[in-house]
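For this depiction, one protein chain was excluded, whereas all remaining protein chains were kept in their positions.
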Amino acid sequence: MKTNKKLTAAVLAAATALSLSINAQAEYVAGEDVTVLQGFKPGGGSDVLAQLVQPYVSKKLGVNFVNEYIPGATGAIAWTRLAKQSKKDGSVISITNTPMLMTNYIMNDAITYNIRELTPIANVVTDPGIAVVAKDSPYNTIEDLLAAAKEKPGRVTVGNSGMGGDDYFTTLLIEKATGLSFKKVPFQGDGPSATAAMGNKIDVSFNNVGTVYSQVQNGTLKALAVFSDKRIDSLPDVPTLKEKGIDVVAGSSRGYSAPAGIPDEARDQLIAAFEALRDDQAFLADAKKRALNIDIVTGDAYGKMFENMEKEFQGIWKEVGTKQQ
Amino acid sequence: MESSIVMTGLTNVFTLYNIAAILGGTLLGLFVGAMPGLSATMALALLLPLTFSMDTATGLSMLASLYVGASYGGSIAAILLRTPGTPSAAATVLDGFPMSQQGQAGKALGISLFASFVGGLISGVALLIAAPLLGSLVVQFGPIELFAIAVLGITIIGSLAQGSVINGLFSGGVGLLVSTVGMDLTTGTPRMTFDNINLFSGISFTVALIGLFSIPQALSLVENSNAPAKVASRITDRLIPKLAELKSLMPNILRSSGIGIVVGLIPGTGGDTASWFAYNEAKRFAKDKSRFGQGDPAGVAAPESANNAVVGGALIPTIALGIPGSSATAILLGALMVQGILPGPNLLTDYGDVTYTLIWAVIFANIGLLVVGLMFTKASVMVTRIPDGFIACAIIALCIIGAYAINNSLFEVGLMLGFGLFGYWLNKAGVSPAPMVIGLILGPVMENGFHQSMLIGDGDYRIFLSSPIAVVLLCLAVFSVLQATPVFRWLLAPFRRGTQLA
Partner (left out) sequence: MNTNRLLLGLFGIALAALFFVNALKYPQAAAEMPLIYSVTVALLSLAMVASELLRRRPASDAAAAPAAEDGEPVAIRPRYLATAAVFALAIAYVATINTLGYLASTVLFMAAALLVIRTVSVRFALIATVVLVAVVCVVFVQFLGLPVPLLPPAIS
């Protein structure tokens, strides 16, 4: 009888240990449901990221993601809510788009959150900037465009996605690096900016690769240059600005962040889940299919990315931003 | 156009699953459209995540059918309850409600359904046959042309003024003024936001429309709840319009469908704008203009066929170039992108099967609309038996949840109530809120177009004359304004006298 009891006890202990370990693997410390605040409308760029990434991460983390769309003020409403009004237990995160995240409060004193009130988790995609022109445009290379800008300073029209958007700041960076000046024409987003370029209504549009990729592929738009560190695999014939001697690397990035002060365990689990995406072949293939450029930067490195961007944009805004057109 | 892909799309549509999705989507669209306070764009945004689990073609078909159904559904509330169910049915209220007050509610609904069906079908066929061709027209519309369209649209404000011109212009002016709230496009300056980030993106015109049209109606019902129930709002006449009546309305319907397709084509303008343009043109070409606003069937047929034609029209640039023609198609585009289908000219070639299934779905959704619409309308007739007092409360409750659903913002619900109060005041003062809504919609289009054009033209006003399309539109605008003033009658007077003598 004693042996039986001992056996039963041992089996029970083993079973408990086994089940505990299985649970511990798949259990997120903050619970089963994680709310993702999205600062932009459903179907937009942030949503595209969410639909790509969340199915994979939810499996790794063992949680159910619930998207909450709170558009307005270029994401500021959602991010203010994240930083100031959300639970700090790791059950609420948000998709953070840069440079919008910083430029919102750099440009506007009424916006009260800042990057120190957030815990950066991981960046997932980086959409490099690209200069596109109409297919029948007189400009065939980026040199043509820069020469034109030199000839008639302030007259070459450059479309961007709006004041304070990534393309606007990219234009400022390029102006600073080349000493040239362009006429900046704002549009309501990358889409309208690309459309205007297509119809030759503006000379060039500084846009993002993700938005204009299919148009460049079938010739409706000509790509003059990409603003990335190295040439992009999907557009091997398009030179980078760096190659041409202009040291500008710019684009827009999207990742995830949580409010500051979430428990370390939650933070570590989240970061680990995103790190695991790096080697997930199915995920990478899926991203490639959607022409999304994966650029996973997690935890402290993502935080550094934020700080560098904040400094860069603060500098530029102080120099140029206050003199309006 | 490869006929094999076209046929594949056709056969795809005919699966049981797809047909169910189309009928379901149309019914949901009718329901959402018919409820005051709920709009098609909002329902599409909510339905979008649900379609992710479906097969792409089915999900898209369901979304498109919802759009089709809602474009008609809005007129049901407009005609029976005097509040537009969707923004694109605001123009339908002007003649639809008077018709129902004269005991012709059934006729109004029937004409609306039929006009919606024809408009939608024509635009669906245009989409099928001419998408790439018409699509290339889209890129011709840049800031200069958009400015011209907005100016043309704003001249409608003057002609909408029934009665006092001052009232109409005042309403339009306030709309234009309020449209400047928010961060301005060119400089990013927050205007009239009082440091409230909820106002940074401006005032959503859907919120204003719900407040301006629906709340005052609900409050009026409460105000007059001492009066005996009006028998005139019961539907005593037949729903299906007579053939002769339809034939006489056909030129109007065809013209309005054309307007709907073109306006839908242009990115940045949708059903709300198209319905006003069509209404205006119907009034311009009507023999007896005075009947407009008193219950003229043409005033119901025009906006309804236009707003349904916008569905196909807005899908043309979406499919041909990956540029959304209206806010609802922007969501459809998002649905495509999320599925990994990159929008662009390659939609018709690389993803032909999905795209053509979508196009056929739009065509069949319109046919489904006729069938489902008839039954749904007959059912919604029962709404007129509900006591006014309850309808008032229900409208308010629906407006509140509807305004919330647009951007998940309680601030906007509060804003909606604020507009509601203002709309009630306008009512009492005898001023129509319709011009204000037009000002709200077109104000930003005009201002942004103006600033962008000036940047492109380097500050030279002659830039507006550089585009033939813009010149034509601006001349039309000037013509519109003159036609409303005595100048015109004075110019034509000698001719009229001549014919009288002859």
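A and B are the chain letters, set down in written order, and residue numbers restart from 1 in every chain.
In this section, a residue touches a chain if its C-beta (ideal position, glycine included) is under 8 Å from a C-beta of that chain, and two chains touch if they have at least 3 such contacts.
Please read these numbers as outputs of a predicted model, since none were measured by experiment.
*Asks:* Hey, which of B:167, B:294 or B:349 is the one touching the hidden chain?
*Replies:* Touching the chain that is not displayed is residue B:167.
*Asks:* For the chain left off this view, which of B:145, B:281, B:296 or B:447 is in contact with it?
*Replies:* Answering carefully, the residue with contact to the hidden chain is B:447.
*Asks:* Kindly state which of the options B:386, B:465 or B:482 is in contact with the chain not pictured.
*Replies:* B:386
*Asks:* Touching the missing chain, which residues of chain B?
*Replies:* Touching the chain left out of view, chain B contributes residues 28, 31, 43, 46-47, 49-50, 164, 166-167, 169-170, 173-174, 176-177, 180, 184, 186-187, 189, 191-192, 218-219, 222-227, 386-390, 392-394, 396-398, 400-401, 404-405, 408, 410, 413-414, 417, 420-421, 425-426, 428-431, 443, 447, 450-451.
Everything that follows uses one rule, which is that only the chains that are shown with their structure count from here on.
*Asks:* Chain A to chain B: how many Å between their CA centres?
*Replies:* So the centroids are 34 Å from each other.
*Asks:* Can you check the complex and tell me which residues of chain A touch chain B?
*Replies:* It is residues 41-44, 47-48, 51, 67-74, 76-77, 80, 107-108, 110-111, 155, 157, 162-164, 183-188, 191-192, 195-196, 198-199, 201-202, 213-215, 217-218, 220, 286, 289-291, 324-325 of chain A that touch chain B.
*Asks:* State the interface residues of chain B toward chain A in the complex, per the touch definition above.
*Replies:* The touching residues are 45, 48-49, 52, 138-144, 183, 185-190, 193, 195-198, 200-201, 267-268, 321-324, 330-331, 333-335, 337-338, 340, 342-346, 407-409, 448, 452, 455-456, 458.
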